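For reference, the structure is listed below as structure tokens.
Apart from one protein chain that is not included, each protein chain of the complex appears where it belongs.
Right, chain A next:
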């Protein structure tokens, strides 16, 4: 068992609750497989890393609008289908509970516990006007080269 660990990388582009849930379930499964796991969050996927509380930061008008219109944290994300203005997301959370599945915020906590590397794409963090203080602790900031360094050694590479 001393050979080098296998690697899994996931790009989370989507800001949908269901898609992010799939990404984090695969990531946690891969960590249980003893893979080194990286989730690279870009564009709408960055919302999964937002703190759910408002953080006082200085922003321009456009950035403020973005911040208002995007979900603040994993628990506020909507479904990719049948969201019905947020009712769908509420219902799916009820079903998740009923089936004893793990809701997204807990999946993210579990990912951190399992040592999964959570990366925020710096370029899109800037584009969306997000600031480091608005994102949860314990994440890294990087770009395409850092992603490719991990992905080129990856045994499983997914784009979600």
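The rule we apply is simple: a residue touches a chain if its C-beta (ideal position, glycine included) is under 8 Å from a C-beta of that chain, and two chains touch if they have at least 3 such contacts; residues count from 1.
Basically, contacts and distances are computed from a predicted model.
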Remark   = Choosing from "Sulfurtransferase TusA family protein", "Regulator of SigK", "ABC transporter permease" or "Rhamnose transport system ATP-binding protein", the absent chain's UniProt record names it "Sulfurtransferase TusA family protein"
Task = Write down which of A:102, A:123, A:146 or A:160 is the residue touching the left-out chain.
result = A:102
Which residue of A:8, A:28 or A:83 touches the chain not shown here = A:28
Query = Which positions on chain A touch the chain that was left off?
reply = 1, 25, 28-29, 31-34, 99-102, 110, 114
